[in-house]
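Notes follow once the structure below has been shown.
All protein chains but one are shown at their positions in the complex.
Up next is chain A:
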Amino acid sequence: MTSLLPARPDRDAAPSHHTLLVTDAVDQGRRGAASWVEQELSLGSKVFYKGWLPEGGRADQHWLTGPAGPRGARDALSTGQLEFLDFPTLVERSGATANGVLAVYKGEVERALDDLWPTVAMTQESPELPMADDAGLVSEYATWEAGFDDLTHRWPVRMLCQLCVASESERAVWETVAVHHRDVVDGFWSATADDGHWQPRGDLDAHVARRFGAAVHGALRTAREAEHGPDLHLDLSGVDFMDVACADILMLAARSAPAGQHVVLHGGPRFLRRLFDAVGRPASVREGGDPP
């Protein structure tokens, strides 16, 4: 199979990543997803899109192929560069278990690579999983998301998980952001992890405080299990603004960390230390050197 557009390497685009895109409303999420899909199509990636269809609808009736969708989506759907799978079918094929979900994704990746697509782009809309009522589902979800990490480590796979806050329960938002703390984009703030350092960036304010708190908890949880753990090395050099709500959450998370785990601060403006002192900096928060 050949791609609609010739594949060309994008020196700026990482060969693989697993990113969470958080948005407050459905239309914001669609704009972000459309932009991402459009870029992947132009880069010549094979794109797998999973989402919700109106009842009785067909893939070519999804918003993705309408005016709000990415340029070229309708053509890509007809040529096979873009494949759409609706969530009910995914649940049917996977049994909503971690192994089942990963088998579906792995099968898609292998098929695309067999067809000689240079990269595989996979994205799914906010899944509206009933996590609030099902602790077992939370565990399965964490397992398949870890499996997505493996996919992106082994193959040239770029994965964009979409999270629409308006569509999800608080528990689902919390778990989703915590699991994705290594690579999350949420409006004016984002976070990445590299070389054992977790780096939030941008504006951290009351509007996103709960999501930031979830990411902090995810980062602390991961640090405990990491080779370089259990301390969480926090690189603050990319933080443009942090308010009292987010500072409070960060200090509370550090205070409630198990004995022996510290939050080690690297970089960032001196003013942030003044803010931490104002809300109450616990002994478990330490100063480190400059970030690498």
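Heads up, the rule we're going with is that contacts are C-beta pairs under 8 Å (C-beta built on N, C-alpha and C of every residue); 3 or more make two chains touch, one makes a residue touch a chain; residues count from 1.
In this text, contacts and distances are computed from a predicted model.
Asks: For the chain omitted from this view, which of "DcmR-like sensory protein", "Branched-chain amino acid ABC transporter permease", "Binding-protein-dependent transport system inner membrane protein" or "SRPBCC family protein" is its UniProt protein name?
Replies: The correct option from "DcmR-like sensory protein", "Branched-chain amino acid ABC transporter permease", "Binding-protein-dependent transport system inner membrane protein" or "SRPBCC family protein" is "DcmR-like sensory protein", the UniProt name of the unshown chain.
Asks: In the whole complex, not just what's shown, which of A:A68, A:A146 or A:V244 touches the removed chain?
Replies: Considering the complete complex, A:V244 is the one touching the chain left out.
Asks: Which listed residue, A:H17, A:H207 or A:R224, touches the chain dropped from view?
Replies: Touches the omitted chain: A:H207.
Asks: Spell out, residue by residue, where the missing chain touches chain A.
Replies: Given the touch definition above, chain A has residues 24, 187-188, 203, 205-207, 241, 243-245, 269-271, 274-275, 278 touching the missing chain.
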